[in-house]
Every structure is written in structure tokens, then in C-alpha cells.
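The complex appears here minus one protein chain, its other protein chains still in place.
When the chains are written out, they are named A and B in that same order, and each has its own residue count from 1.
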Amino acid sequence: MPAVSFDHVCKRFGETRIVEDFDLHVEAGELLVLVGGSGSGKSTILRMAAGLEAVTSGSIRIDDRDITRLAPRQRDVAMVFQDYALYPHMSVRDNLSLGLRLRKVPRPEIERRVRWAGGMLGIDALLDRKPKQLSGGQRQRVAMGRAMVREPLLFLFDEPLSNLDAGLRAQMRIEIGALQRRLKTTTIYVTHDQVEAMTLGDRIVVLADGRIQQVGRPIDLYRSPQNRFVAGFIGTPPMNFMDGSLESENGRAAFVADGVRVELPAERITALAGSEPRTLGIRPEDLRIAAGSGSLTSATDAPWRGRVVLVERLGGTSHVHFDVGPHRLLASVSGESVPEVGDVVDVQVLPARVHLFGADGRV
Amino acid sequence: MRAEDRSGWLLSAPYAAFLLVFAAYPVCFALALVFMHWDLVRAPSFAGFDNVRLLATDTRFWRAVLNTFVFLGIHLPLQIATALTLALALNRPLVFRAFWRAAFFLPVVISGAVVAILWNALYATDVGLINGLLARAGVAPVPWLTDPSLAMPAIAVMVTWKNVGFYVVIYLAGLQYIPRSCQEAIAVEGASAWQRLRHLTLPLLLPQTILVVTLSTINGFQLFIEPYVMTGGGPLRRTFSIVLYMYTNAFSYQKMGYAATIGVALALIIGLVVAIQRRVIGKAEVQ
Partner (left out) sequence: MRLFVRAALYLGLTLAAITFIYPFLWMLSSSLKPPFEFGTLALIPGSITLDNYRIMWSRAPFGRALANSVLVAGTITAAVLVLSSMTAYAMARLRFPGRRALNAATLAVLLVPGQLTLIPLYTLIVQLGWIDTYAALIVPYLCNATAILMLRQFFLQIPQSLIDSARMDGMGELRILFTIFWPLARPPLAIVAIFTFMGSWNEVLWPLLVVRDQQTMTLPQLLTVFALGGGAGTLGVSLAASMVLVVPVVVAYMFLQRYFIESMAGAGVKG
């Protein structure tokens, strides 16, 4: 299984920069996820890897082979498209086998692989049907089967689950992950859905405006987002942000945002030396809520006093929206005792879980 | 009666009357004429199967049928190949795309009589443009319209030129429906441009190809003004079309019954040929 290298890849269209300085090494056999909003350049990068878009500058290599200027057919990569791109006039069997037939693979081998893929994906009963007779989920599997039978160097997935309903999406996510682990094919997977990214990726690349924001394992992106964008993008529900500044006196420091204070512990203060944090971030799951005022006491933090404005009950967890000063924040609360709208509550912030971001990113 | 019924009848009455007089009656009368002798001067007389027997053994008629097949044998493949090539060439963002499409379509809107007269001049052995250009290349003048084996092919090329723009538009419309992602998928799967054409584009253009074949065939069987103007049916009756023969029988020989018989035979032949074509092409699709 090969590794893939993107060396300072840029894509420009006239004056517009679509992808800027994309530099990344994809390990052999890993499932790398490119995630970002629309316009982030993620699909463009995938299509450049496939050869469907030209690279303006930089190079792409599979192991040591430079594929930057090669036509798609010369690259030995397989792609699963968002709309599956099944050939409407061919049966499922012919859809699966066309790539092999084009390469003059012997008949018995083609049949063996088609049977293998059909079995693994559970579509062997559908081999004689035409795409229009299949459901969305079945088409998606056929698209994956078509990629699999070629046993290519690289799998490219372009938002393959976007057109499926939520339940099917969750199920297919698991299957795709299991499949990739079994086949061990190097895979680049593009999605806008950060849940897909977090659950599927060995590593995730977060993209915005054509630039890499951060690369890392899911848990690293969650715990240490390198800038405000990544912090707000990864994690559901999204991180709470408050803009403000650092105030320090007598060796003690706190981040103050419009009258709301968060005391910072000593280690944090020394680590911050010289930098200027502008934004504080705290995840909803790192906020503790207790009903009624005065029920939380702690030596190191003064709890916030908040007024509950909305409670979304999801069953085991609830999302509590509350106001503290001018800020509207969200806390994730588990369990069944949950405050009511209008309640005044104490909100406790765990200082160790606080994220601080300056102008250039994380501090 | 309901107001809506009355309105419906009133509004469609002119058309219904028209259909009766100019559609239903002629079709029925055509069938009746098959069994009549009539020269429009004396009263018609019953002919029994005379016309049909005459048709079956009329070498001139079957010559005309053969001529039409010669025409189609050249016209159909040429039409499909040219229209398809031009449509494929135009099916991309191009700077002057509208201009080229308009250029190819121009002969379609021009009267067939004009095109016939024009190409009569182009094909003229001594002063025609084509032989003039060939002379530049050192080729002797070719008797396009006076050589029995060249005349019908020459007409076939001309009719292709006249109509190809029409079929380019039809193929272009069909090409719009081939999903872009399928074209990309087949490229990633390893198809060369030729393989993409063979496995994806052509199969998905089958409905359009059927249309091209059917319309061109019907058009070929209805050939009239071209031989009428350019060759008068010669040389050696090699360009005599079925409709020309029908017209001659009606206008020159005043044999209405026989002319009608030719018309009915033509309709039947067209129906048969088109049906066979659809079968054959349909089978090609299954493969």
C-alpha cells in the first residue's frame, strides 16, 4: 500500500485562490479525512488527486511516482462520487466490471473480484439490475464496489454519504470504516460533516478558504484545536466563544469578557507569558450547571450566574441555553434533572478545559 | 348539453372538419384509387388489381426503390458520423460556440429548391466550384451529376450537408443528459477518449441515433426536389426517386390511380423499413 504526498499544492483560477499551499503526507493504509465547509477547497484537492482538476503549482506523488501531470486513467486511483456516477445503461455487474474490462483483466479474475465485492457489500443479489432499480443505499454500495474491484493504489471518496438519510448515513459510516480497515487501502475521504470526520478518520485535515487549518488525530483536534476556526468546527454542539482580554494583578490572572470573569490557574499564567489572548472558548460539555444559586462553592472559581432561556431535551442529554451578562452560552447537561426555562443557575467553568485564542491561533 | 361540451366542440370543430376533409378522406380515397383508373378527364373506371400488378412488375418503380436504398446507404452512415462528430466537438465551452452551431444549421432553414440549384452549380462539371477546387489540386473534372454511378451518391452528400445541422442540434441535446460525474468516473476507471465514446457516450445517445436514422430514412424516401431540379431523374434513371416517379405519373402521364398506388406502396415501405431499423438498433442496445 502506498503513501501519498502533496507537496505545496496550489490551485488558482485566474486571480482566485482555491487551494493554497496544501502540504501533506498521507500514510500508507490510513483513512485521511478532509473536512471543511463549502468553498474550503476539500473537493478540489480530492479532484486534483484524481486528475480531474489541474494542479496550478506543486506536485502530488504516490510513493515516489509523480502523478501531477498524469491523466486520471494513468493513475490507478478509484473514486466514489457524491452522486455515485453509476452508468445508467449498464447492469450492476457491468458497472462493477467495466474498469477491469477496460484494462483487459482476464474474465475469470473479473468474475472472482465481482463476486468478492458483491459478497462483501451485500449486493450480490442485485448484480443483474440496472441502477435506476436500486435504492440510494444500494447505489452507494455499488459505487464502492466499483472502486474496490479495481484494487487500486488509492481510494478517493467525495462526500459519498451526503445524499443518504440520517439513519442510513450512520450505518454506512460504520461499514465504510470497517471496510477500509479490512482492505487497508490508503484512502482520502472528503466530507463537510464533522461527525463523519471524527468517527472515520485516522487523521483529519480541517480546511478553510483553501488552507489547512489543522492536521491531527480526531482526539487531538478535539482537545487542542490550533485556532478558533478548528475549535468552533470540531465538536457537537460547537464550542462557546467569548471575546475579551487578559487582566492580571498580583500574580493572579483572569480572562475578562464584558464583565464575565474566568480565573486562570498559575500554570496557565506562566504558559501564557507574552501572548495576548483575545477569545476564550469553552465546550458545552465542560460547563457544569447546578440549579439555584449558591449551591456550588469552590475555592478557585466563582461560578457564573446565568438565566436559562431555552432547554432542548434530547433524552439522556440536554442542551441548556443560558445568558450570562451579554453572552448567550450553551451547556451540555447529562442526566435527567435539568433546569427549567427562566431558572437562575450557577455555572461552573473548569479552568483546565478553557481554550484561549489570540490573533494567530491557540495560546 | 353542458356548456363545456358545447365550447369544446365549437372550438375544435374547424379542426375536426379539416381532419375529415384533408386527412381522413384523402387516406381513404388513396386506398380507393389503388383500384381505379383515372386520368382526371374522363370518369374513373374500376381497375381491379391492375395497378397493383403493374406496380409489382414495374422495373421503373423498383429502380426508384433501389435508388433510394443506394441513397440511404451513403446518406445514413455519413449523416450519423458527421452529426455526431460535430456535436461532440461542440459539446464543451467554446468561444464561438453559438456561431458554429448557427453556421451548421444554416442550410436547414434554406429552401430545398435553392440548395438543389446551388449544388447543381457546385457540381457543374465545367464551371462548378467543386471541380474548380479539384483543378487547383491537379485533379481532372469529375462528372458528378452525369455519371450514373456518381449521381445518387453526389445527391446523398448534398442532402447530408443540408440536414446535418439539424441532427447536430439533436445530438447536442442528448449529450446534455450524460451526467458529468459519469464522464469523470469512466475517466478515473481507466477509459481513453475512444473507450469513453464507445462504452458511455454512444450507448447513452442511442435514442438520438434512432431518431437520426428514422428521420433521415423517412426524408430519404421522400426525396423529390433534388432529383427534380438537378438530374430530372437521370442519368439512366439512377436518381429517379419514388416520389418523383409518383409525381410524373400524376402530372405528366395523368394516371391518378397508379400514382396513388405508388403513394400507398411508399407509405408501406417506409413503415416497414423504419420498423426493421428500430428492431435492429434496439438489438444493438441490448448488446
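Points worth noting:
The rule we apply is simple: a residue touches a chain if its C-beta (ideal position, glycine included) is under 8 Å from a C-beta of that chain, and two chains touch if they have at least 3 such contacts.
In this text the structure is predicted, and so the values were computed from the model without any measurement.
Within the full complex, the chain left out of the display is in contact with B.
Contact with the undisplayed chain is limited, among B:25, B:62 or B:177, to B:25.
For the options B:56, B:103 or B:139, the residue in contact with the chain missing from this view is B:103.
Contacts to the hidden chain, counted on chain B, fall at residues 4-9, 11-12, 14-16, 18-19, 21-27, 29-30, 33, 38, 40, 86, 89-90, 94-95, 98-114, 116-122, 124, 126-129, 132-133, 136, 161, 165-166, 169-170, 173, 211, 215, 218, 221-222, 224-225, 228-229, 232, 242-243, 246-247, 250-251, 256, 259-260, 263-264, 266-267, 270.
Just so we're on the same page, only the chains that are shown with their structure count from here on.
The distance from the centre of chain A to the centre of chain B, with each centre set as the mean of the Cα atoms, comes to 59 Å.
Remark: chain A residues 50-52, 71-73, 75, 77-79, 81-89, 98-99, 102-103, 146, 150 touch chain B in the complex. For chain B in complex with chain A, the touching residues are 179, 181-182, 184-192, 195, 199-200, 203-204, 206, 285.
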